[in-house]
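Would you mind keeping the following structure in view while I ask a few things?
Heads up, this is only part of the complex; the chains shown haven't been moved.
The first chain written gets the first letter, and so on, giving A, B and C; residue counts start at 1 in each chain.
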Amino acid sequence: MSAGPPEGLLEARGISKNYGGVRALKEVTFTAYRGKVNVLVGENGAGKSTLMKILSGAEQPTGGEILLDGEAVVLASPRDAQARGIGIIHQELSLFPNLSIAENMFAGRELRRGRRFVDRRAQRRRAHEVLKRLGQDQLDPNAIVGDLPIGQQQLVEIGRALLEEVRVLIMDEPTSALSSHEVDVLFDVMADLREQDVTVIYISHKLDEFRRIGDWVTVFRDGDLVAHESMSRTDTGWIVRQMVGRDPDSLYVRNSSKTGEILLDVRDLSVPGAVPVHDVSLTVRAGEVVGVYGLMGAGRTELVECLMGSRKAVTGTVTVKGRPETEGTVQARMAAGLALVPEDRQRDGLVPTMSVRDNILLATVARLTRGGLLSGGAEQRTASEKVLDLAIRIPGLSAAVTALSGGNQQKVVLARALLTEPVVLLLDEPTRGIDVGAKAQIAALMAEFAARGCGVLFISSELAEVIAMADRVLVMARGRITAEFTAETVTEEALVTASASESVLEASA
Amino acid sequence: MTETHVDAPATGAAAPPPGPARHPAPAKAALLLLRGRTLVVLVLLVVFFSAISSEYLTQSNLILMTKHVAINAILAIGVTFVILTGGIDLSVGSIAGLAGMVAGGLLFKGLNVPGGTVFFSAAVVILIGIAVGALVGAVNGLVITRFKVAPFIATLGMLYVARGLAQLHSNGGTYPDLSGTPARGNEGFHFIGVDSLLGIPVAVWIMIVVAAAAIVVTTKTPFGRRIFAVGGNERAAILAGIRVNRIKIAVYVISGACAALAGLLLTSELGAAYPDTATTYELNAIAAAVLGGTALSGGRGTVIGTVMGAFVIGFLSDGLVLVGVSTFWQSVVKGAVIVFAVITEQAQQRLQSSLTKRTS
Amino acid sequence: GSSDKSDKSAGSAPASQLIVIITPSPDNVFFKAEQDAASAEAKKLGYQTLVLSHDDDPTKQSQEIDTAISRKAAAIVLDNAGADASVAAIQRAKDAKIPTFLVDREINKTGVAVAQIVSNNAQGAGLGGTEFAKLMGNKGEYAELTGKPTDTNAGVRSQGYHGVLDQYPDLKMVAQQSANWDQTEALQKTQTILQAHPAIKGIIAGNDTMALGAFAAVQAAKKNIIVVGFDGSPDVVSSILKNGIKATVLQPASKISEMAVDQADAYLKNGKADQPEKQSVDCVLVNPDNAKSVTNFSVTGS
């Protein structure tokens, strides 16, 4: 960093936040510097999003004060914060699935023609400009947001924040659903913003990523600010040490089991739809961890959903443990030995109205009966066993699942899948939005699962992760498998080339 | 992959916004046909009934049926606003009844004030009636937003309360004669429900005006777009700085005012106000909105669709009466047509979304 | 089946002075008049009253009779909700030693209620039909609006009308629809019927609210059509005086109610009925000739 202490713009002083009995923030004092990219990191549930919600008016602190330009301010609502030039990209997308891209961007602050009417044409034009700035000029501003893949939705959310004349832009994991290409574009935009003296607060779990863009880094742990340092004076090891409180021996555990018979054999699978899949063939062997890399829209989610039976294939065969599974329903595939941890745990994984225990047992509850009736004891035993196995941090088995942090919610869904005793575990972006510690745990779980003679097929958009965890990597682009590497042959360059060569994004860029 | 990109024109100087996705011609035609699906059902009904009865497709019968439709259409337009935000309004029938009784009472026996009885002109009475509806709607909105009562329950409660108030207003009686007298200066109430302008009943004109206003509000104004936003994702709406509670209260006020207007039209047409006016009309109004493609989960729907839905229900009911179908069969046929029309709606949405996706 | 243990009051003498009056909803003036007359008469004779309305729902009526039993009423005056569907409930009251006096509508069983005092619907419909035929000049097209199809009186009146009208070959019924006793429904259905049959000369309705609705439609269509109703409600009477609706058939609602209360009083005092169970009170035709002398469901001097 250049000489002289940077100038603080937005300051949180002694901010606390209690949710009922949960202390999400404990008198945190945090300063975001003017015209800098201020990076926030920390484990899941460390309180990062909570602080950002408070700084953007979406939540009220239990104690402490907020200073903007050295002046104490009260941010009673998102409107208040917006009026003061504070914009935010929320971690959970807050979009209107029923409205167009342009309308999403201008919801609540529509451009007007005359005093009364919405100026749709101007909105479309401005939306198009912003999309172009994000490298998405092929996107139609009239497209309905609910029809977009999650990555493009995230870009719309980003675009919305960029439309405002903001002094402070808070970005809470804006890249969790983006692939490296869009991340590059986004970083260019952030560099621009920095030029324009905009203060950026950036939250991410992708260590290699934010090191490229951040000026300052702040580490949170258990609702406390534990470290605050200029990025140039830190390295990855330092950050992980601050986060986890110990040395990162190894982030990812590599599977080292011997491979055996073919457990999953997929032949010529084709799936119609918005993101179609064409003639995919693949195998997963016992003891093997197979990674699937690809860009947004490559069709990986469609592939695993089809394998799991929640999406219908038009052609192709799926053979599990040598037995063809022709029925193609979720029940049949589950019985055959497949289990899926879905990509979007909020939408496809958790039942928010149920307790942690009931969520864990959801798929296997029929096994825990005596004389047709559920046996409370067996339920409690089974669930708590899994909680211990996976080291899920919960207040209690009867707690609401929504009260857990993201990583722990992910483990709940994983526990449910493991309880079905699958022979091949399908994981769609299992590490999205979870912290390094949890990532390492999930990698270890995958390895352990493979060591028991089972197979793993996991999808990931992070190069480092696929390379580190997979024995074999398949690359998907435009619904086809375009390349295959072994752990020995795989390189970042090869993956990028194979995934981009035929990708939608590359073609249109 | 069949995706086609919307090409930006080569002369990209001031990049004009890309137009709506272009569909190949046949797909487009299919889509248009399906968008007008309620219209298709309507046309089928008309064809069917005019084949059975020569009186069905006469100008005078069409005008009459449209007049009958007007009442339900106005109710349904109001309800559409509510449904678009993800709510529901079961109290519209009762509000119509209450507004009719208030207006009837003012016309028939005036307002007792200290020192005598005041009579208002018919126009003022109409405004008071609508204000009563708006007020009841505001109560609905406040109960729903302030006390977080589910709209279904809040408006179900209001269904009973408003109906009870309507009955208490006259102690169960009917206000028999609403024609007013010159001495009282309150003549002319029949204008809205009985008279015609240019050969078209005033009630139909009123429906046209209400529908046009509703279309403009829902599609062209910030308020209208925010209604869709609230119905699409309430949390996101709050985070986007939209005053969600205000929007919600506003739609119940609109719904209440529309219901009151419908009640006044009924009362005017009847020339008498009785407390059971418009009983169970709420179900027809909601059915019209849903037939017209409004999603009960909120965020999706059009006013024009709702009006079409009201036409389908009205033209069906009147047609059944015209050809002399028994009451019992009327009930069966009506239920079946409502479900059938929605089934075609589902087919349409699936086809439409597959078409849009394939071609966008 | 087992005995009615639930009715604890069974066997105990009706010591109370409560008369329970149950009618359809008083938002029809006819039933309001019925309620008011019965209540006034009972109070005059020194009874307390409990006035309930069953809204033509036999289930609700059954529950209200339960309430009467539970409150150990001395007697029930009932305008019932269904000739068949009311029998069991009235029997229950009888088992609890509570006498029931029916007004306005009969039930399809004797020996259950102490008295069934009804206006003679068949006779009244005969009067209405005859007057209608006369007004029509014994020829031409007409439409009929019938009451709620599940209501006995709707059927009786319709049969009564047709008993007369069907004798005239030139009188042709071109449409028959139920408007469920409802004014708005009568209005809209009449409008539609007038579309289908523009040549209609007359409309005969099963009660006065439907007649009023039909007449509103006739007025709006600016047609000159004969409308005849049934009940003798004040609104129709005043319409007759203004040369609007042509005729109605007055049911002496107040008189019937008073008779019922008087007989209940006598029964409670003497322990037996002083009149036969089935009593019918003739209806009176109301037309411009006598409309002036009609007030609140009674014709002065009749």
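Here, a residue touches a chain if its C-beta (ideal position, glycine included) is under 8 Å from a C-beta of that chain, and two chains touch if they have at least 3 such contacts.
Predicted model, so just to flag it, every value in this text is computed and none were measured.
Just one chain of each kind is rendered; the file's full complex, by chain label, has copy numbers A x1, B x2, C x1.
As a convention for this text, only the chains that are shown with their structure count from here on.
Viewed as a network of touching protein chains, the structure reduces to a simple linear path. By the count of C-beta pairs in contact, the leading chain pair is A-B. Distance between chain centres (mean CA atoms), chain B to chain C: 36 Å. With each centre defined as the average position of its C-alpha atoms, the distance from chain A to chain C rounds to 72 Å. Chain A and chain B have Cα centroids lying 43 Å from one another.
Listed in rising order, the residues of chain C touching chain B in the complex are 25-27, 29, 32, 149, 175-178, 180, 182-184, 187-189, 191-193, 195-197, 209, 212-213, 216, 219-220, 234-235, 238. Interface residues of chain A facing chain B in the complex, by the touch rule stated above, are 58, 77-79, 82, 88, 90, 94-99, 102-103, 107-110, 112, 116-118, 121, 124-125, 127-129, 132, 137-138, 140-144, 147, 273-274, 276, 478-479, 504, 508.
Within the complex formed with chain C, the chain B residues making contact are 53, 55, 58, 60-61, 64-65, 67-68, 167, 171-174, 176-177, 194, 266, 269-272, 274-278, 318, 321-324, 327-328.
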